[in-house]
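This report refers to the structure that appears directly beneath it.
In this view, the complex is presented without one of its protein chains, the others remaining in place.
What follows is subunit A.
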Amino acid sequence: MKLLITGASGFLGQYVVVEALRRGHQVRAVVRPSGDVTRYTWHDHPSVEFARVDLRCQEGLTSAIEGVDAVIHLAAAKAGDFYTQFAGTVIATENLLRAMVEAKVLRLVAISTFSVYDYVKMENNTLVTEDAPIESNPLERDEYAQTKLIQEQLVREFENTHQALVTIIRPGMVYGRDYLWNACLGAELTDTLWLRIGARATMPITYVENCATAIVLASEKEAAIAQTLNVVDDNLPTQREFAKKLLKRMTVPAKLIPVNWALMNSLTWVLWYYNKIILKGQAKFPGIFVPAKLQARFKPLQYTNAHAKEILGWTPKYSLDDAFERSSSDADLLAVSPQASPVSA
């Protein structure tokens, strides 16, 4: 297949490109006009070509898409204020989908996130499946969740209006080399001082190489069309287990300030009611003091990847220990041989 991959220069995007190449696909990698492609080890692979466009504007998008079989849409803005993230995630998706219609390419694998779920509505220890409630009050959530919710809405409209062949992948927290810390552990006060909120909650995580495989499989499998798939790894660790492994690999281990989850949760609700009743909802507290944001990161819940495994025939290849080992090694994880055999769906 010929795949157009947006966000190809991002953390997950690079692994998706490499996995697609390893599986014998041709890749048209979307990178921003000013990006230096030579820094990617795979930039001169014979099956790679680059489309230098910025999804935030429409110019050149249609021609960039023409001739591909499917689009894997990873590009999103994860930092900046609301309007920066709106442009990088929502307007980028609006432009991409319009160009896909013009280019008559209607197969899309859209990468969403676990952040779209409504965690306040879930009881402790609920099993989070693809049918879990979607956030009903986005303004209580951070800019990332707000913009990814609108992005999913756009993708659904595209699917319904144009009878497009859409798969929505919702990965949990993606971790890997240089990205071992994640927001489900707590807050990084400094490089060596962490606030760990809770200890026993299961972490909805997926190692970047495992996740990349699931995403490429989704583009290959017909069974994935019209599906929404949660992607997390097997044998998910608790916060304590993950933190222990992470600390072991640090040259100067960070100091942890443990905070009890139930206590923190109660405190945020007190602040929330104070804000709503006394301050008329005008206050904006840091994320860990807002119930909806706190629960999205630390609430004790259960997770499953059963649906993704069934639809994609996917098994996460690397365990948590393997993932830490690979992430901490010197191996070139993005190396790909110039020859790869195309796979059949």
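As a working rule, a residue touches a chain if its C-beta (ideal position, glycine included) is under 8 Å from a C-beta of that chain, and two chains touch if they have at least 3 such contacts; residues count from 1.
As a convention for this text, contacts and distances are computed from a predicted model.
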item	value
Chain not present in the shown complex, as UniProt names it (candidates "NADH dehydrogenase", "ATP synthase subunit b", "Gfo/Idh/MocA family oxidoreductase" or "Arabinose import ATP-binding protein AraG")	"Gfo/Idh/MocA family oxidoreductase"
Per the touch definition above, residue among A:V37, A:L106, A:M122 or A:I150 touching the missing chain	A:I150
Contacting the left-out chain in the complete assembly, out of A:I91, A:V105, A:L301 or A:L320	A:I91
Residue in contact with the excluded chain [from A:R32, A:K104, A:R200 or A:K276]	A:R32
Chain not shown: contacting residue from A:R22, A:R56 or A:H73	A:R56
Residues of subunit A in contact with the chain not shown	32-34, 54, 56-57, 81, 83-84, 86, 90-91, 94, 150, 154, 279, 282-285
